[in-house]
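Note that this complex is displayed minus one protein chain, with the remaining chains in position.
Labels for the chains are A, B and C, by order of writing; each one numbers its residues from 1.
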Amino acid sequence: MTITAEVSRVIAELRQQACDLHAQLTHYELVIWTAGNVSARVPGRELMVIKPSGADYDSLSADDMVVCDLYGNLVDGALAPSSDTAAHAYVYRHMPDVGGVVHTHSTYATAWAARGEPIPCVLTMVADEFGGDIPVGPFALIGDDSIGRGIVDTLRDSRSPAVLMRNHGPFTIGRTARDAVKAAVMVEDVARTVHISRQLGAIPPIDPADVTALFERYQNVYGQPGGYTDTIQENNR
Amino acid sequence: MTITAEVSRVIAELRQQACDLHAQLTHYELVIWTAGNVSARVPGRELMVIKPSGADYDSLSADDMVVCDLYGNLVDGALAPSSDTAAHAYVYRHMPDVGGVVHTHSTYATAWAARGEPIPCVLTMVADEFGGDIPVGPFALIGDDSIGRGIVDTLRDSRSPAVLMRNHGPFTIGRTARDAVKAAVMVEDVARTVHISRQLGAIPPIDPADVTALFERYQNVYGQPGGYTDTIQENNR
Amino acid sequence: MTITAEVSRVIAELRQQACDLHAQLTHYELVIWTAGNVSARVPGRELMVIKPSGADYDSLSADDMVVCDLYGNLVDGALAPSSDTAAHAYVYRHMPDVGGVVHTHSTYATAWAARGEPIPCVLTMVADEFGGDIPVGPFALIGDDSIGRGIVDTLRDSRSPAVLMRNHGPFTIGRTARDAVKAAVMVEDVARTVHISRQLGAIPPIDPADVTALFERYQNVYGQPGGYTDTIQENNR
Partner (left out) sequence: MTITAEVSRVIAELRQQACDLHAQLTHYELVIWTAGNVSARVPGRELMVIKPSGADYDSLSADDMVVCDLYGNLVDGALAPSSDTAAHAYVYRHMPDVGGVVHTHSTYATAWAARGEPIPCVLTMVADEFGGDIPVGPFALIGDDSIGRGIVDTLRDSRSPAVLMRNHGPFTIGRTARDAVKAAVMVEDVARTVHISRQLGAIPPIDPADVTALFERYQNVYGQPGGYTDTIQENNR
């Protein structure tokens, strides 16, 4: 596969973006040591940018990010790709609208995953971002397509950008890598709040019609038209 | 509505203040990603300063803050106002002594809100700041006056500056925006402490007469006469 | 009461020390907003240095610290002393070996205090620092000697430097203000660990003879002979 100058530029930007987004995982304490990873699809190419395996977050640089094809083969970079690369690659092959994938072992989301229990839609914030209960995916061993298939089978017909893989932890997807990181931050936050609430009693559900109203408003009305980052840049010009 | 030079100066100050107070929300980990908001009433004018919708806390500047009238219409600013603007505006229209409003989804306060359970007044700190149990407000959808009405109906005859909106999260009010932020910090703190205490057994209540004694002392005797900030500035001159 | 040059110098040092120790309270997240306070006795004088009332931790300077006599009357300083000054003063009047007092509303210690339940001595760390269960003191209103008397009556015949005041929070004492801050840090830590352990089952106690052996070793053998700070300074000279 040849990489043109234009694709090189896009890849360099995605490497920087992926590097910056990994810093959000540590900022929100979703990962420890070298666990967890963010990837970004290279738009219009059968390529992705992903974290190297076993890499320290503190010393991670944009250059360390590796480029793989959508079967997980290394295309560019000096380091071995994340051990979760096959799962990310499977998602990109089977979900063409997905531009970013994130995996963490964040505490509360993993706690729901370990019990194999979906996070119920009992907060407006769950309705806003996840559009209903946050689903559980199968137990799957690392090393082949099992994890990727589990993610895709669970999320394909769901509004939720997050799946809780049994005995393992959450995977999240998004239109962009930033959206997938946002979903990773929010799944941990709602996993924690609903867990704590449930410790002292039952939580009344939200009416499904209200869930849909909240989801549609949040997805379409919330934020700046054209996106916050672009609007701010325009504004500051 | 014309904005005089004097009002412009006040608005510039409030924008800076609101920006600084948003940093307190992240400092105390009351918000994640772009959720949560602080507003300040422009004294003597039918105006308020509020956070733009979907704005990153890290890059938030005073200039990003938007000015709206008390029906939520944008008066000044390049960005769309917070999606909670209507709720803030309703509070200012119906509670003339309120100068600041804060909304978060802070974990423990939202956990009580999700169960629809008031936080009982079992700590001197609850008595000091809230003067009794911290009340629950109704479930309300975003998009009209429902949330604002729920806040006002719950707090109008209460000593508490905080209301726990069902399945949603806390809103707090104050004489100033800083007071409302203080209440947001304290509601999360007492929500956490009382939750944790209750996990291992019942908590004896505080006698209502003692609650009143604590509340009145804290509201009237605690701190510096004339307020800490002013006293410190005077002191350092 | 006249303040000599020598006492002035000691007071200046204690003001700086008390200021630095307040930063430990925020570092260990034992306090929020303006709550909590540290005081230090002026050795050999009927005086103490304490935090002003309602003071922001972020802007606190050594000069802001106020000097009071041991009845809580302001002797030097531009600000009103902490609303807990009377309690600190009572402790200094009745416990001549105490050189420092700390008060916080730290979450887990306050949770035990709210239930009125002593923290059982089930960790070697509790035995080391507290020499047994951490006791509960009475419910007491602010405004007279009730809190001070509750602290002294509870700690006078105890090995523990910490008391859990009912529905309120912990007070700790020490030979120096630093020792009292250390006890405040450790009481929160063991309160949290024992709470969490107890959530999933019973904890076997430590044999009282072993508690005494641990306490005596930790009080007499742990650390550097002559104290860590002095040894380090000697070492670096």
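Annotations for the structure displayed:
Here is the rule we go by: a contact is a pair of C-beta atoms (placed from the backbone, for glycine too) under 8 Å apart; a residue touches a chain by one contact, two chains touch by 3 or more.
Computed from a predicted structure; not experimentally measured.
Note that the absent chain touches A, C when the full complex is taken as a whole. Interface note: of A:Gln16, A:Ser158, A:Gln199 or A:Thr212, the residue touching the hidden chain in the full complex is A:Gln199.
Checked against the full complex, the candidates A:Asp64, A:Glu129 or A:Asp189 give a single residue touching the omitted chain, namely A:Asp64. Annotation for chain A: contacts to the undisplayed chain at residues 32-35, 52-56, 59, 64, 78-80, 83, 105, 107-108, 110-112, 114-117, 139, 141-143, 166-169, 195, 198-199. Even with one chain removed from view, chain C keeps its contact list with that chain: residues 28, 122-125, 182, 185-186, 189, 192-194, 196-197, 199-204, 206, 210, 213-214, 217, 221-225, 228-229, 231-232, 235.
Rule of thumb we're sticking to: only the chains that are shown with their structure count from here on.
The distance from the centre of chain A to the centre of chain B, each centre being the mean of the chain's C-alpha atoms, comes to 32 Å.
Centre-to-centre separation of chain A and chain C, using mean CA positions: 45 Å.
Touching two or more other chains at once is no residue of chain A.
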